[in-house]
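Before any comments, here is the structure.
With one protein chain removed, the remaining protein chains of the complex are shown where they sit.
Let's turn to subunit A:
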């Protein structure tokens, strides 16, 4: 514990008014700000303040959140609590209940997941091929379960204006394998991300979703009970690029595809370091 001994050991930051210190701290990151709160009393009161945490939240967060199902509860939280809450607990958009909003922890940028009901799943409305069930581990009311299909075609869309500007995003299909699955281990799936109205920003790859044991898996565990596979990346500049479209397709009619459970497609920032 440092106790001030002489004039030189006195703290050098108390000459700053609170607003200055708040500005300085808001120029660091949310993680740094949390650490700052463990420094001293003076730092803590600033590091926990709404002024600082408001700068980490998206500028339109209140507009977005007032349209979610958890708004009354969220509006009562401090900005810091709100930020931390949204990192781990996505809020469901009221208007269609098929979309969730969350924040990326490091940067405070927007994350959206479009639920299966909000995706365009070919043959999705034919119960022979796809069924809709309620799973407790899903944030949405329903998830899509593939019984079998030859034409596997899922598309998801999001308006680029909804995403944070000047941010590199990646789209992920959030899914699980059913107990019995078939048709994903030998044929590669066609994954694409591009702007709907142009071929600009076209990213495309062919990936085998369920490779044989011993081969590296193209998907990873999310930690919330689901798996995810990256469909592609997109750099969102100003948000004026119209609609972003992702698609997953495997339409070779010789092979049926069986046993996939789809929760949705998530769009979240990706840092390429």
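Here is the rule we go by: contacts are C-beta pairs under 8 Å (C-beta built on N, C-alpha and C of every residue); 3 or more make two chains touch, one makes a residue touch a chain; residues count from 1.
The rule is short, and it goes like this: contacts and distances are computed from a predicted model.
Engineer: The hidden chain: which UniProt name fits, "SKP1-like protein 21", "Nuclear cap-binding protein subunit 1", "Regulator of G protein signaling 9a" or "Auxin-responsive protein"?
Structural biologist: The record names the chain that does not appear here as "SKP1-like protein 21".
Engineer: Among A:32, A:50 or A:197, exactly one should touch the missing chain; which is it?
Structural biologist: Checking each option in A:32, A:50 or A:197, the one touching the absent chain turns out to be A:32.
Engineer: Considering the whole complex, which of A:40, A:69, A:198 or A:243 touches the chain not shown?
Structural biologist: Touching the chain that is not displayed is residue A:40.
Engineer: Which residue, A:61, A:194 or A:268, contacts the hidden chain when the whole complex is considered?
Structural biologist: A:268
Engineer: Across the whole complex, list the residues on subunit A that are touched by the chain not included here.
Structural biologist: 1-4, 9-13, 15-17, 19-20, 23-25, 27-29, 31-32, 34-44, 47-48, 84-85, 87-89, 104-106, 170, 217, 220-225, 268-273
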